[in-house]
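Apart from one protein chain that is not included, each protein chain of the complex appears where it belongs.
This part shows chain A:
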(Lines give C-alpha, C1' and ligand atoms only; values in the text may rest on other atoms or scores of the structure.)
Protein backbone atom coordinates (compact mmCIF):
# COMPACT_ATOMS: atom_id res chain seq x y z
CA UNK A 1 0.00 0.00 0.00
CA UNK A 2 2.74 2.38 1.05
CA UNK A 3 4.82 1.39 -1.93
CA UNK A 4 1.87 1.99 -4.26
CA UNK A 5 1.36 5.48 -2.81
CA UNK A 6 5.02 6.27 -3.16
CA UNK A 7 5.07 4.96 -6.71
CA UNK A 8 2.02 7.07 -7.58
CA UNK A 9 3.64 10.20 -6.14
CA UNK A 10 6.85 9.51 -7.99
CA UNK A 11 4.98 8.87 -11.23
CA UNK A 12 2.91 12.01 -10.91
CA UNK A 13 5.74 14.15 -9.58
CA UNK A 14 6.93 15.34 -13.00
CA UNK A 15 3.41 16.55 -13.77
CA UNK A 16 3.16 18.57 -10.60
CA UNK A 17 6.66 19.83 -11.06
CA UNK A 18 6.19 20.71 -14.72
CA UNK A 19 4.16 23.79 -14.05
CA UNK A 20 5.95 25.02 -11.00
CA UNK A 21 6.33 28.78 -11.04
CA UNK A 22 7.47 30.56 -7.90
CA UNK A 23 6.26 34.10 -7.38
CA UNK A 24 8.09 36.38 -5.00
CA UNK A 25 8.37 40.06 -4.16
CA UNK A 26 4.89 40.81 -5.47
CA UNK A 27 3.41 44.23 -4.71
CA UNK A 28 1.30 46.95 -6.24
CA UNK A 29 1.52 50.69 -5.90
CA UNK A 30 -1.45 52.52 -4.46
CA UNK A 31 -3.15 54.43 -7.25
CA UNK A 32 -3.80 58.12 -7.01
CA UNK A 33 -7.05 58.32 -8.90
CA UNK A 34 -9.29 55.40 -9.92
CA UNK A 35 -9.20 56.82 -13.45
CA UNK A 36 -5.41 56.48 -13.62
CA UNK A 37 -3.65 53.22 -14.42
CA UNK A 38 -1.96 51.42 -11.55
CA UNK A 39 1.18 49.31 -11.59
CA UNK A 40 2.06 46.00 -9.97
CA UNK A 41 5.41 44.27 -9.77
CA UNK A 42 6.64 40.75 -9.02
CA UNK A 43 9.38 38.23 -9.64
CA UNK A 44 8.62 34.94 -11.42
CA UNK A 45 10.85 31.90 -11.45
CA UNK A 46 9.76 28.89 -13.47
CA UNK A 47 11.48 25.53 -13.16
CA UNK A 48 10.97 24.98 -16.86
CA UNK A 49 10.85 27.23 -19.88
CA UNK A 50 7.39 28.82 -19.89
CA UNK A 51 5.59 32.00 -20.81
CA UNK A 52 3.25 34.21 -18.84
CA UNK A 53 0.45 34.83 -21.33
CA UNK A 54 -2.35 36.50 -19.40
CA UNK A 55 -3.08 38.27 -16.15
CA UNK A 56 -6.47 39.25 -14.86
CA UNK A 57 -7.88 40.75 -11.71
CA UNK A 58 -11.48 41.20 -10.66
CA UNK A 59 -10.91 44.89 -9.93
CA UNK A 60 -9.42 46.07 -13.24
CA UNK A 61 -10.80 45.98 -16.76
CA UNK A 62 -7.54 44.74 -18.16
CA UNK A 63 -3.98 44.03 -17.18
CA UNK A 64 -1.09 44.29 -19.61
CA UNK A 65 2.59 43.57 -19.26
CA UNK A 66 4.66 46.58 -20.18
CA UNK A 67 8.34 47.00 -20.74
CA UNK A 68 9.95 50.44 -20.72
CA UNK A 69 12.40 51.10 -23.49
CA UNK A 70 14.71 54.05 -22.99
CA UNK A 71 16.73 55.18 -25.99
CA UNK A 72 20.10 56.97 -26.05
CA UNK A 73 18.41 60.35 -25.71
CA UNK A 74 16.73 59.26 -22.51
CA UNK A 75 13.30 59.05 -24.13
CA UNK A 76 11.17 56.38 -22.47
CA UNK A 77 8.45 54.51 -24.28
CA UNK A 78 6.17 51.83 -22.97
CA UNK A 79 5.98 48.70 -25.04
CA UNK A 80 3.34 46.06 -24.54
CA UNK A 81 4.72 42.55 -24.06
CA UNK A 82 2.39 39.90 -25.50
CA UNK A 83 3.86 36.98 -23.63
CA UNK A 84 6.54 37.23 -20.98
CA UNK A 85 9.21 34.59 -21.56
CA UNK A 86 10.27 32.71 -18.47
CA UNK A 87 13.52 30.87 -19.12
CA UNK A 88 14.01 27.75 -17.03
CA UNK A 89 15.11 28.51 -13.45
CA UNK A 90 15.91 32.11 -14.27
CA UNK A 91 14.12 34.75 -12.18
CA UNK A 92 12.30 37.37 -14.27
CA UNK A 93 11.75 40.56 -12.31
CA UNK A 94 9.21 43.29 -12.90
CA UNK A 95 10.35 46.37 -10.98
CA UNK A 96 9.84 50.16 -11.05
CA UNK A 97 11.50 51.83 -14.00
CA UNK A 98 11.49 48.70 -16.14
CA UNK A 99 8.82 46.05 -16.58
CA UNK A 100 5.49 46.34 -14.85
CA UNK A 101 1.95 45.08 -14.94
CA UNK A 102 -0.31 47.93 -15.93
CA UNK A 103 -3.84 47.77 -14.53
CA UNK A 104 -6.43 49.77 -16.39
CA UNK A 105 -10.09 50.42 -15.93
CA UNK A 106 -9.93 50.08 -12.16
CA UNK A 107 -13.31 49.70 -10.51
CA UNK A 108 -11.83 51.31 -7.42
CA UNK A 109 -8.64 53.02 -6.32
CA UNK A 110 -5.89 50.72 -5.10
CA UNK A 111 -5.73 51.63 -1.43
CA UNK A 112 -2.56 51.26 0.55
CA UNK A 113 -2.78 48.40 3.05
CA UNK A 114 -5.19 46.31 0.98
CA UNK A 115 -4.41 43.27 -1.17
CA UNK A 116 -4.66 43.01 -4.92
CA UNK A 117 -5.76 39.60 -6.29
CA UNK A 118 -4.13 38.52 -9.54
CA UNK A 119 -4.78 35.49 -11.73
CA UNK A 120 -1.86 34.44 -13.87
CA UNK A 121 -2.13 32.12 -16.85
CA UNK A 122 0.90 30.45 -18.40
CA UNK A 123 1.53 28.94 -21.84
CA UNK A 124 2.04 25.56 -20.14
CA UNK A 125 -1.58 25.72 -19.06
CA UNK A 126 -0.76 26.44 -15.45
CA UNK A 127 -2.92 28.96 -13.68
CA UNK A 128 -2.09 30.68 -10.43
CA UNK A 129 -4.12 32.86 -8.14
CA UNK A 130 -2.07 35.16 -6.02
CA UNK A 131 -2.61 38.24 -3.95
CA UNK A 132 -0.08 41.02 -3.55
CA UNK A 133 0.03 43.81 -0.95
CA UNK A 134 -0.76 47.36 -2.04
CA UNK A 135 2.01 49.66 -0.82
CA UNK A 136 2.08 53.47 -0.72
CA UNK A 137 2.06 55.58 -3.91
CA UNK A 138 5.70 56.48 -3.29
CA UNK A 139 6.87 52.89 -2.72
CA UNK A 140 9.88 51.83 -4.75
CA UNK A 141 10.38 48.20 -3.73
CA UNK A 142 8.51 45.18 -2.30
CA UNK A 143 8.93 45.86 1.39
CA UNK A 144 11.25 47.81 3.57
CA UNK A 145 14.43 46.02 2.59
CA UNK A 146 17.37 45.97 4.90
CA UNK A 147 20.34 47.73 3.26
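Please note the rule applied: contacts are C-beta pairs under 8 Å (C-beta built on N, C-alpha and C of every residue); 3 or more make two chains touch, one makes a residue touch a chain; residues count from 1.
Rule of thumb we're sticking to: contacts and distances are computed from a predicted model.
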Exercise. The chain dropped from view, which UniProt name applies: "ABC transporter", "Protein SCO1/2", "Chemotaxis protein CheE" or "Succinate dehydrogenase iron-sulfur subunit"?
Worked result: "Protein SCO1/2"
Seminar exercise, completed: Where chain A meets the left-out chain, the residues are 29, 32-33, 35-39, 62, 64, 66, 68, 70, 73-78, 80, 96-97, 100, 102-104, 137-140
